[in-house]
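Read through the structure below, which is laid out as structure tokens, and then see the notes.
A single protein chain has been omitted from the complex, and every remaining protein chain is retained in its original position.
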Amino acid sequence: MRPSGRAPDEMRAITIETGYTKHAEGSCLISFGETRVLCTASVEERIPPWLRGKGEGWVTGEYSMLPRATHTRGQREAAKGKQSGRTQEIQRLIGRSLRAVVDHKKLGERQITLDCDVIQADGGTRTASISGAWVALRLAVDGLMKSGDITQDPITAKVAAVSCGVYQGTPVLDLDYPEDSNADADANFVLIEGGKIAEAQATAEGAPYDEEAFLRLLRLAQMGCAQIFKAQDEATRK
Amino acid sequence: MRPSGRAPDEMRAITIETGYTKHAEGSCLISFGETRVLCTASVEERIPPWLRGKGEGWVTGEYSMLPRATHTRGQREAAKGKQSGRTQEIQRLIGRSLRAVVDHKKLGERQITLDCDVIQADGGTRTASISGAWVALRLAVDGLMKSGDITQDPITAKVAAVSCGVYQGTPVLDLDYPEDSNADADANFVLIEGGKIAEAQATAEGAPYDEEAFLRLLRLAQMGCAQIFKAQDEATRK
Amino acid sequence: MRPSGRAPDEMRAITIETGYTKHAEGSCLISFGETRVLCTASVEERIPPWLRGKGEGWVTGEYSMLPRATHTRGQREAAKGKQSGRTQEIQRLIGRSLRAVVDHKKLGERQITLDCDVIQADGGTRTASISGAWVALRLAVDGLMKSGDITQDPITAKVAAVSCGVYQGTPVLDLDYPEDSNADADANFVLIEGGKIAEAQATAEGAPYDEEAFLRLLRLAQMGCAQIFKAQDEATRK
Amino acid sequence: MRPSGRAPDEMRAITIETGYTKHAEGSCLISFGETRVLCTASVEERIPPWLRGKGEGWVTGEYSMLPRATHTRGQREAAKGKQSGRTQEIQRLIGRSLRAVVDHKKLGERQITLDCDVIQADGGTRTASISGAWVALRLAVDGLMKSGDITQDPITAKVAAVSCGVYQGTPVLDLDYPEDSNADADANFVLIEGGKIAEAQATAEGAPYDEEAFLRLLRLAQMGCAQIFKAQDEATRK
Amino acid sequence: MRPSGRAPDEMRAITIETGYTKHAEGSCLISFGETRVLCTASVEERIPPWLRGKGEGWVTGEYSMLPRATHTRGQREAAKGKQSGRTQEIQRLIGRSLRAVVDHKKLGERQITLDCDVIQADGGTRTASISGAWVALRLAVDGLMKSGDITQDPITAKVAAVSCGVYQGTPVLDLDYPEDSNADADANFVLIEGGKIAEAQATAEGAPYDEEAFLRLLRLAQMGCAQIFKAQDEATRK
Partner (left out) sequence: MRPSGRAPDEMRAITIETGYTKHAEGSCLISFGETRVLCTASVEERIPPWLRGKGEGWVTGEYSMLPRATHTRGQREAAKGKQSGRTQEIQRLIGRSLRAVVDHKKLGERQITLDCDVIQADGGTRTASISGAWVALRLAVDGLMKSGDITQDPITAKVAAVSCGVYQGTPVLDLDYPEDSNADADANFVLIEGGKIAEAQATAEGAPYDEEAFLRLLRLAQMGCAQIFKAQDEATRK
């Protein structure tokens, strides 16, 4: 029995509010239940030094939690003077996931930064971030195509992410905080619409897992991402 | 003529949405027009080292801009590894302003941290922060009184802040970004309900100003804060 | 009764010893009573990146306390690895104050850095810094004009600063440390010769103040700055 | 055809030289072909603050590359003043992997730090680190059991790690640098002797992969780890 | 021929102005010609953690250059966020040199910090720092003995330092900046009154030197320190 009463394969409600901030070229507030992340896409007509002159663009991600997004207040990373290992791991994951669906040649020599700032945390902040970042990216690229800065769509597919885990012996979809903090195993899947995998990470927190459990988690992730792809579609069609 | 078409003594619309996040003991999203700041109050049963054993509490403030709160993306302070002078100046001001209306003895040996995170910036982020922080503080203290942790109200009055400035020769109230970036003089007033001043800061950006101009700015601030006090009142009565 | 026995409107002795160090293009040791600050002006033929190609110069300030300038030793900011919020606030104020009396076009594409290092502290270090920095700047600009590097004087007026405060209910001029650490309100005024205000900051430390008190503090500051302008004049005429 | 001429399911030569340094409680130099990592286990009779009083121990990992372990010299992280995101990600993985096979109650209130310093890099440094860290840990725990500090063996199983990837369309085992830098997908598996998985991470670098490819990579990893378990066994039996 | 016209064994004028700042327990402004260093001794009734409970005190040194002590302005170490290797090397030398003449048992469980801040630099700042730090220490200890906090003098001897070098083939005493920046070899000697050596450091900057040259430099240092001991004596007798 899940603390929330959800069925093992039941996602939390997904909502995506586009245009949440006015300055960003693309933005949305994405919610997976009580987890809320503000995702913005910022287009800059400059490129990291190592890419200069190659005629290619770059997509990168940044991630942060507001200090009181969580149950107890966390110290600001800006005040501590450095980003935690967890933060850096997540922002590297966000960047890799989005780059998996971007044709950098078609993007042209510009950089798009996807900022994912967690307003409220209840498990699954990194997967909500990736899923929302795609929406922000889509909106920003739509703008570049409308203005004629880009002529061919550089986005090759939708990408979405969801967490799964083994909670009290049962594989479940879309862990919330009470589940996440007690799971035996914890997995994050980044899937591409059409069936391919961009990234799979499955960690044994309590007891190690076997191949069969892994495959069940992957199956759940496929079900979850299907719903996220649908929500992304509706949000960006508007 | 102001870019927004407002009269010189006209505030932007003030909205205060309380309970914006579920974990914080008090929270609100405050808007001064397009400027939006999330203010949370976090209560912790610990005290800075220099206050230990004095039977007093402490109120402090922190401030940050999300990277794409502004027209062009700013680098994250956490990534840079330090907070800018501007950030530190503002968070010191927030802390001082709120402490001006708190009786630290009545608060007891606990700390309340007021986090002000700017979601969208259009001028006046520090004054919206102070005004919203008071609401978050009020809600957190209400909770402490309801639970019996505090028996006497430590908040002595409302505090609010607003910016004023000399724009194209005319003193105006509540500068938005287009005004703020072109003002001859720029002032921030932190006022206490009842007529007293907690803090006044007036800086000549372009041309120096005289005593008369300063007094006109103060008069505008008093008008603006009267409206903020009313909005604070409505928000915390609910 | 002031701890020093001074009248409410009585400044401490002001002395300005020019040419205190031999390498700087302009320098002085300024004293407000026991507060002693070494101010140097360094001319560099380079400009911050954002000003390049505009044909304008830049004036900036830096501030530091020697570790044992104070009653008890403070840790070196270089050893701590960062400058405090207070230090950054003060050096931003010094820079703004001096820029208020400089025509950047006439200065040409060069930067002048005003370093204010507090040798001994007894209240009013930031105001002594600003007042002494003007002398160092004046001397450095005199050198640039003598050498022909500058043809039109870029300094438009004298600028000076003084602190005032409400001490035991009475507004007093030029707070020393015993007053500063017990004042109800504490103000710093940066005034321009001729009557204009470059910056006014008044903070309620204990009890909030009202408009009338503010105006009395401004009046005291005008009296104090008149004396500083005279001392600056004598120091730079020599 | 692999650049090294190896068969797709062929590991590089594994060597483990135990007792490589004299001060550490356990140590080895592990080689996966030309990749060489010095792994040391340091036992300290102290525990992180959040574990105090729980009667449990802690196992943690740290990772670094010597500046010229690689083809071109990298700047020292100590000189840059911070550890990269990659370094932090790897050291978190090392710690988690080893903790998956340790019973913290049986370890008692002590910490074992596993330092993995890459002497020479040719692909697979993180997987060699984990595999060698287990040997260092085993030796250190053997010492604690011999001295009577620990009475029941806290190590529950062997753990080993190996990288696999899709190189030019073919899933291959134990990527070396020329393969790693050109792989379409890159996976790291941390396996526990007996068939369970501690951690699986598979990233699409070039083209996304499907479930079948993932399973083939896992099969290869199982083959590779079987060889590493054997080498660990021989090294710790001596 | 030396640029200054001095004879090879001629020191620059030494002046020591005691009581230069009012807060420090001991202080002086020491000059070796145009090199001027403010040395303060701060007594604190606390001890570094590793000395606690041993009944011993500690003497340590810190060193800094004001940004415009030199010909061209140097960036503040506090702004850069770290102390240079040179600064750290010098402050370690100052601490070791003074500890060589202090009986830590007689000092009791207190720490004396010797801050050496270079007001103006013209070669020999570290040697002037050590020589002046001894005076500040002597004055601080005199105060502790007068107040009865210490009953037996913990200072066992005078210590002084001077630089020497091989300039255009000739060993010379007390290098000034034009010599220092062109010397073939550069040595710093820290000598104890009575003939012993606390520290000798001789570096070949241009051409390596031989034993005979080293001994001539030592002879010059002995002559120079004799004069410094005399100046220290006069300064602390007053």
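A, B, C, D and E label the chains in the order they appear, each numbered from 1.
Assume a residue touches a chain if its C-beta (ideal position, glycine included) is under 8 Å from a C-beta of that chain, and two chains touch if they have at least 3 such contacts.
Remember, it's a predicted structure, so these values are computed and weren't measured experimentally.
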| item | value |
| --- | --- |
| Sole contact to the chain not displayed, among D:68, D:105 or D:230 | D:68 |
| Chain not shown: contacting residue from D:115, D:180 or D:193 | D:115 |
| Residue, one of D:42, D:156 or D:222, that touches the chain absent here | D:42 |
| Sites on chain E contacted by the missing partner chain, in the whole complex | 82-86, 88-89, 91-92, 96, 100, 192, 195-204, 208-211, 214-215, 218 |
| Touch residues of chain D, complete complex, unshown partner | 21-24, 27, 34, 38, 40, 42, 44, 62, 64, 66-73, 76-83, 87, 113, 115, 117, 119-121 |
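We take it that only the chains that are shown with their structure count from here on.
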| item | value |
| --- | --- |
| Pair in C-E, B-C or A-D that repeats A-B, with over half of contact pairs matching by residue number | C-E |
| Distance between chain centroids, defined by C-alpha means - chain A, chain D (Å) | 28 |
| Numbers and ranges of chain B residues touching at least 2 other chains | 81-82 |
